[in-house]
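Every protein chain except one is present and positioned as in the full complex.
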C-alpha cells in the first residue's frame, strides 16, 4: 500500500502531519475517478470543532487525513471520465454525494452516505489535506474554475458558499422579506450575500468580532448587531419596531441560538440551521417560541450542498462579479505543514480571523 | 349587555355552566356576521389540557365560554352576508382566520390573530359552548353541510379533520412514502385516513388505548404499535427491517415524542407536529436525531386549518364516502350541561374513549 | 348621482376626457373603503392595446374611466379603516383582489373577480384616470409610500414591478440559473432587476428599441439582443455556446414569442408569460418545442400581483435602493387632460419611450 503525507486529527485539539495517509495505486482508481493535486486549501470551524471533540461523534475520522475545502489541478483521470482532463483547474466538492444511490433519486443526494462528513468520501481514507486527493466520480463532483476566477475565489465555493446558499435557498424567501442571520463567521457572511440575491429587504446580521461585522455591512446587511451589547432578540426587535422577521438563518453560535431564532420568527415563517451540533448538548425549544405548537413555523437542518451542477452555478455568480467571497480571506499560509497554524486560528478564537487559506507551496493567483 | 349560558373554564381542571356569557345585541352584529344556534358540539383534549393548566398560557380565556368544535343552524345573518341564509346547516370554523389581514395575504390566514386559540375569535367573548354563537365573517368561516352528511360526520371536520389533514398535507408525501403517526387519538386517527389519501404505502400507527388501535387498523394503518410494549423507535424499526420512515406526524403524546419522531425519520425527511405544548416543558432535540445538524430534516409545527374553502373540500370527501370520521364517536351526551361530562372523559383518561359528541337537546341525525 | 371628470376609452384607438364618470357619494362609501386623490398616474401598453381593440374582450369597459397605475393622497376613509388616514401618501393596487373570496382562500386572490381587469374593481365605475378614486378595501389594497421614496418611484410599483416580480418569482429560479427575458418594455426591464434579485447568472434580454436595450444593460442584463438583427433563438444560442436557458419570461412581443421561448428552454425548465393576448390570435406551440410532450417543461400565465403585503415588500426594495425603477421614466406630462398624449406614445410606437408619467397638476417629487 502506497502512502502519502497528510494533516490528521490525532487527539483532542491536536492536528499532526503524518506520512502514512493512504494513496491509492493507479490500478485502484475506478474508471470514473480522478486524482487532484491540491493548489489551495482552506480550514474551517468544523475542523477545529471536530478536533476539539477528539472526533467523538465520528471516531473513524481519527488519525486519518482531515480537510474538506480544496481546489487543485487534475493529475489523473479514469477511463470513463468525459468532462475533465489532466491539467484542469477544479473545485473539489466538500460533501461527496453518491449520485448512484436511492437518496440521490429521492432528491437528497447530499445525504447519500451513512458515514457522512464533509469531504470524506471514504472514511477509511480521509480528507483533502493530502498531497494527492482521490475522488471516485470526477464528472459528478468536480467543477471547472473559469479563467477569470482566482484560486482564492474558488476555494470559497465548496463549503462556505455551498453551505450558505443552500441554507438561504431553503428559506423560500419572497421579494422584500426580512431575514436574521445569526452568526456571521464566513458562512454567515456568505449568507448575507445569498440573501441579497434572493431579494431580501432587511438583513439583520448578528455577530461578535468587529472584522466580521464590518464585512457584514459591506456585503449588504442593513442592520449589524453585536451580541456583546445585549440580548439579540431585543436588539433586533428594537431595530424593527417590534416586527418579527420573515426568515431566520442560524450559522453557528451558542446552544440557544435556534431558540432565539424561533422567538424572532414570524408565525408561518421558516428558520434554517446550517450550524453543527457536536457538543452533545440537546437543542432546546421553548413552547412559547413555537406558539405552543400552533405557530406554523418550520425548522430545517440544512447540510452543505454538493455536486458539480451546484458548484457550477455558484462559481458562475462569482465569475459574473455578483459575489466577492475572497474578501473574507484574512490570513494566508504556505505549505501543507502550515495547515495546523490555520486551524489553530479557530481554536484560539483569533479576533482578526474571518477565513484563512493555505497555498500548497507558493501563492498562485 | 345581554348575557347567555355557556360552559366556562373557571379554574384548574374545573368546567362550570355560567349564565353571564356575552350575547351580542342585534345592533352589535357586523354586516358580514352571523349568529349560529349549536346543534352538536364536541369536546377535545385541548379543552381538558387548557383546564388542567388553568389557562396558564392563555389567561384571558378564564371564566369565558370555552369550546371550538360546533355545528349548528344559522339564526341571524348580517346585511352583507351573501352565501348563507337563516336555517342553513353549517360547520363553524374552529380557528377563525381573519381573511382581511396581512398574514392572510402572505398565506398564513390561520395565524392571523395574536390571541389565537381554537375557535375563539374574540378573547373577550369566548368559545362556542354557548346558546348562540356569533361569528364576524360568515361567508368566509362557515361551510354548508351537504344533505347526505350527518351532524355526527360534520362535527368531526372543524378540528379533527382540519388539524389532521393540514398536518399530513404539510408532509409533502410522494406516492408510496411511509409515515409514522405518533399518537392515535382522534386527530391521529384522522391522520391515518389523510395519509391513505396521499398515497402512503406503510402507515405505522403508535398508540396506547385498544379502542384507538383497533380503529387505526380499520382506517388503514398497516402496522399498529402499542407503546406499552416497548420503545416505539425500536418497535417500528423492527417492523421495517431497520429502514427509517419517509415522514412522521406527531399527534400528541409525551414530551419526547418529537425527538423520537426525528430518530425514526430518514435523512431529508419531514416531521410535522400537530401536538400542543402547554406544560411549560421545553421540547428537546438530541443532536444525533438531526445528524448533528447535517441531516436535511425538516420540522413543521402545524396549526389546525381554517376557512370555508378548506372545510368545503374536506366535507366533500366525507360526502363522497372517502372518509368516515363518525366511526370515532364513542360517547354521546345530550344538553349543554353534559359538556362537562364529555370533557371529563379526557381528564380521567377513560379507556373506551375516542371522541364524544354533545347534542344540544335531543339527538338529530 | 354625482359625477366627475375622467379619461375614457370611447372607441377604437380613442381616448377622451369625459365629465360623466361616477363619483360615489359619501354615504355610498363602505366602512372599509377610501377615496384617493391622484397625484401621479402612468399609462401602459395595456391601455393602448385595450383602446386598439375597442375593448373587444372587455366591452363593459367602454365609455368608463380607464387607468390602473396611480399613486395619490388619501382624502376620505371609512369607519373601519384602521391603518390609513387622511393625508397618507399611498400606492393604489392595480389589480384589486377581493380578499374575502374563495379564490383568496385558495391562494389566488388576484383572480378573485370574474370581470378582472387591472385596477377596475367595479366594471360599472371604472379605472383611476379620475379626480377622486374610490376603493372598497383600503387596509388590504393600499400601501404607504415611505418618506424616502418619491412619487416617480412609487408609481412604478402597482403594475410594472408587481407584474415583473410576480413573473420572475413564478420561475422558481435557483442560484446561478440563466434566464431569457423576451420583451424589454418597462415590465421586461423590471424583470431584469427581479432576476438579479433571484440570483440569476446570465440574463439574456431581447428587445427592439435602443432606449430599452441601453437600460437593460444598465439594469444588469448580461447579454442584450436586438431582434432586428436576426432570429432571437439563434442569437441567444450563439451567445451561450448552444446551451438552452434554465428559465424564460415572456413580456409582450409577437404571437410566436411563447413558442420561441419554449425552444430556448431547457428540458425540465419553466417559462412564465406576463404578456396579454388581446388580438384573438391563438397561441401556437410546436410539438418539437415541448419535446413532443416528453420535455417536463412548464408554462405559467401570470397575472400582475396585488394587495398591500406585496406592495409593501416591493416598495421596501425601492426604499433600500435595491431597485431604481424611476430610471424608466422617459416622458413627463402635467394634468389629466395630458393622459391621452401619454397613451398615444404607445399607440404611435414612439422610439424614445420607455414609460411616461402624468402628474395631476404640477410636478411633486
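All chains are identified by letter, namely A, B and C, in their written order; residue positions are counted from 1 within each chain.
The rule is short, and it goes like this: contacts are C-beta pairs under 8 Å (C-beta built on N, C-alpha and C of every residue); 3 or more make two chains touch, one makes a residue touch a chain.
Predicted model, so just to flag it, every value in this text is computed and none were measured.
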item: Touching residue (missing chain; options C:302, C:316 or C:345); value: C:302
item: Sole contact to the chain not displayed, among B:176, B:254 or B:335; value: B:176
item: Hidden-chain contact residue, picked from the options C:107, C:335 or C:351; value: C:107
item: Omitted-chain contact residue, chosen from B:194, B:328 or B:342; value: B:194
item: Options A:73, A:104 or A:329, residue touching the unrepresented chain; value: A:104
item: Residue among B:14, B:210 or B:322 that touches the chain left out of view; value: B:322
item: Residues of chain A in contact with the chain not shown; value: 31-32, 99-100, 102, 104-107, 109, 137, 139-140, 307-310
item: Interface with the unshown chain - residue positions in chain C; value: 57, 103, 106-108, 110-111, 116, 174, 267-268, 273-288, 290-303
item: Footprint left on chain B by the chain that the document does not show; value: 165, 169, 174-177, 194, 196-199, 201-202, 222, 312-314, 316-317, 319-320, 322
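We take it that only the chains that are shown with their structure count from here on.
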item: In chain B, residues with contacts to at least two other chains; value: 106-107
